[in-house]
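Shown here: the complex without one of its protein chains, the others still in place.
Entry: chain A
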Amino acid sequence: MRPQLVQRTLLSLVLGLLFLSTAATGKCSGKYHELLQQLQSQADLMQDTSTLLDPYIHFQGLDQAGLKEHCKESPGAFPSEDTLRGLSQRGFLRTLNATLGHVLHRLTALQQDLTIAQDQGRNIRGFRSNIHCMSQLLRGSSEVETAEPTQPGPEATLPPTPSSDTFQHKLQGCRFLRGYHRFMHSAGQVFKEWADSRSRSRSRRHRPPRALQRGARRMRPFRRDERLMPRGQLPQ
């Protein structure tokens, strides 16, 4: 338990510092690469199940044979990785922001059970602040605003309030957090693609990223059926 606690504390510290670099100063970084790197790092840390899911499972007593396997992400609860890849940069950011808004709402309910949910809530707010900055950066570029609907978030697919059945509520919370971590993993992959695309573009043409000049759909470096190898496998 102690190493886990230390790990969580460190994680909170790192995320807090990342958050401080933007939101706390009240000023967005104008450097695309720097901001992208921060978003990537934050997404990497937030996909880690030891920050929320693992303590939740232990706290609720769900770490038992026969129960663990029922803690699966509910289909459709969070946008899939493919869906996220299919979005334009700004559409992706909007979806990310909206989904995390729902997560924050749900975490507020979980805070009664899990004190660390409070820390994670703070981290999500920092992450959203960086999303806001990235959106502003992209808006300032020549990217053409395209009318693209926000992808449905968890609010649309999950019951908005927990069930009165505590057992079901526990399982739902578990599935929700599983989906959240998977979603952050997918978001991290998309950010990685952004970074890869930029470095490739730089090495080819020594020019600013196309994303800042044209629509994100055009600059997308991968085909829809072209899957990236995930950096870390999210536990199922």
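Convention: a contact is a pair of C-beta atoms (placed from the backbone, for glycine too) under 8 Å apart; a residue touches a chain by one contact, two chains touch by 3 or more; residues count from 1.
What we mean here is this: contacts and distances are computed from a predicted model.
J.: The complex has one chain missing from view, so what does its UniProt entry call it, picking from "Oncostatin-M-specific receptor subunit beta", "Ribosomal RNA-processing protein 40", "rRNA adenine N(6)-methyltransferase" or "Sorbitol dehydrogenase"?
T.: Spelling it out: the chain absent from the display is recorded in UniProt as "Oncostatin-M-specific receptor subunit beta".
J.: Going by the contact rule already stated, which one of A:108, A:166 or A:199 would touch the omitted chain in the full complex?
T.: Counting the whole complex, the residue in contact with the absent chain is A:166.
J.: Using the touch definition up top, pick the residue from A:62, A:100, A:117 or A:190 that touches the left-out chain.
T.: In the complete complex, the chain left out is touched by residue A:62.
J.: Just checking the interface: what residues of chain A touch the absent partner chain?
T.: 59-62, 64-67, 70, 112-113, 164-168, 170-171
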